[in-house]
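Only one protein chain is missing from this complex, and each of the others stays in its spot.
Our next item is chain A:
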Amino acid sequence: MSGALHQFSLYAAIATRSFRRYSTYTAATLAGIFTNSVFGIILSFAYLALWEQNPSAGGYQADQAITFVWIGQALLMTIALWSGGATDDLAERIRNGDIAVDLYRPVSVLGWYLAADLGRGLYHFATRGVAPTIVGALLFGLVLPSAAGAVGFLVSVVLAVVVSFAVRFLFAASAFWLLDATGPRVLLSVLATFFSGLTLPLTLFPDGLRQVALALPFASYIQTPADIWLGRHAGPDLLAAIGLQVLWAVVLLGMCALVLRAATRKVVVQGG
């Protein structure tokens, strides 16, 4: 029991330090909040014009669509949509060989990086998530979630960070074989931008593509948390939506563990 407690306090310590590390750069955070807000404003007007023409496009009302925009802006840093979290450190440490140090620590590598990324995610959520949302609410008025929706949203955001972390981890781990993970990283940005719902809600995609997009792990990034906030998933449907996120989190983390094991063998064989 004390072992489990010890493990927990260790990961909590990693997460706390990661949180603090990101909180050092106040000017960067303020600049980021400003930029997210500007993009939120541009997209809000773009969506308002769309929903004015077609008031129920994708099954959203205009005010829901605007809320969707601001949730997207709030979450894109929290989930590190364009990379930049703990997984960037991983890719860099694989490239320069420092990963060897991580591998002989008496802590799970996967757990270490996940804890660090969750700490980072919490910082970005509290700053670059909350602040632009307030800007959006003041300028455009946002739809507020029900109590169940709010709780579901928070759970869903944590799962979004875990799913996104696992995907980024897999792409970063490609550096074990490719040595340079910039190519895969760019590819991932493309997929994540389009299939998370950031540029356009997935529900507006044409038949066929829509069903595929909603089933992909990227839907967990923005589409699922936003739909929960907007109350489109309620009751058993809410559990199903969160269940799909849990499923992706478990499957992808399992894949991370397998990849890491294969990679460790390779590092050992090559001698680093």
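Structural remarks
The criterion applied here is as follows: a contact is a pair of C-beta atoms (placed from the backbone, for glycine too) under 8 Å apart; a residue touches a chain by one contact, two chains touch by 3 or more; residues count from 1.
In this text, contacts and distances are computed from a predicted model.
Chain not shown in the complex: UniProt lists it as "Transporter", one of "Carbon-monoxide dehydrogenase medium subunit", "Phosphate transport system ATP-binding protein", "Multicomponent Na+:H+ antiporter subunit A" or "Transporter". Seen from chain A, the chain kept out of the figure touches residues 25, 27-28, 30-32, 34-35, 38-39, 42, 45-46, 48-50, 53-54, 57-58, 178, 180, 182-184, 186-187, 189-190, 193-194, 199-200, 204-206.
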